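Once you've had a glance at the structure underneath, I'll fire off some questions.
All protein chains but one are shown in place.
For chain A:
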Amino acid sequence: MPDRPMQVYLPIAEVSVNIFLLLGLGGIVGILSGMFGVGGGFILTPLLFFIGIPPAVAVATQANQIVASSFSGVLAHLKRKTVDLRMGTVLLIGGLVGSAIGVRVFALLRELGQVDLLVQLSYVLFLGTIGLLMFIESLNAIRKAKKSGGRTQRRKHYWVHNLPLKMKFRTSGLYISVIPPLLVGLFVGVLAAIMGVGGGFVMLPAMIYLLGMPTKVVVGTSLFQIIFVTAFTTLLHATTNYTVDMMLALLLLIGGVVGAQVGAQIGLLLKAEQLRILLAIMVLAVCGKIALDLLIEPNELYSLGTEGA
């Protein structure tokens, strides 16, 4: 038997994994989380599948790990006053309603079969669209900034600014109706529940392009609401499916919280457009990987599922 001293047996996943591998994975995702304000679920979940964690356990446990890295990230952002708590709360209200709806939709789809396919297709669709839009937009912004050498950003007047129930969001410098943020939160909540992610990668562009929030505030605010959404998801999975693996979560989050702090520092060094373009590239890369998996003939056509055991 080969000597592998740094293995750990995960009590819920019932597999044995290398400790450093988990710490490293958590660290990388943490860095992304702190830098971009995404939970990182859309990267972590496929990576966990890849190292042999059963999908149900991976989806549930990464939610728990994201609570930790987002909390760590949000504290860093709170210190810098780049969290719009009021906006975060409005988004969260929409988000919780949305995830309750999303869980229902998910159950319905599971009865119809083909949930996996739907999840993969929605990943490709949303990641692809959002990634591409962000990429083009930030590329233009960088070009413009180079040409004029100065600030070219002006606050555009979107149609969303004409709705009733206006509220002042001081940190974001906005005076808009609460209806658009509520709807954005709702929509992201539904998506998050179906796709098993925090929804940061959808939330971020929505905040920037639909609500017109400044990029610096967006990251902290997104993290703020992700904490609550993923905490809710963790509890839901723990009580209904018993699939949260605390040991796995602990190892991932040790790497994650450290990574989130490092990521927040890196984020400070970069310009808003640069951050956006990096996020866009990453989103497109994940999208491309999933699309390729769907298009290329897999080596092993068969797969095993033990759910319902």
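The working rule: contacts are C-beta pairs under 8 Å (C-beta built on N, C-alpha and C of every residue); 3 or more make two chains touch, one makes a residue touch a chain; residues count from 1.
Everything below uses one rule, namely that contacts and distances are computed from a predicted model.
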(request) Have a look at "Transmembrane protein (Alph_Pro_TM)", "5-oxoprolinase subunit PxpB", "DNA-binding response regulator" or "ThuA-like domain-containing protein" and point out the UniProt protein name belonging to the hidden chain. (result) "Transmembrane protein (Alph_Pro_TM)"
(message) Using the touch definition from the top, which of A:Leu21, A:Leu75 or A:Leu284 touches the missing chain?
(response) A:Leu75
(message) One chain is left out of this view; which of A:Leu48, A:Val83 or A:Val257 touches it in the full complex?
(response) A:Val257
(message) For review purposes, identify every residue of chain A that touches the missing chain, sorted by number.
(response) 1, 4-5, 7-9, 11-12, 14-16, 52, 64-65, 67-73, 75-76, 79, 114, 116-117, 231, 234-235, 237-239, 242, 244, 246-247, 249-250, 253-254, 256-258, 260-261, 293-298, 300-309
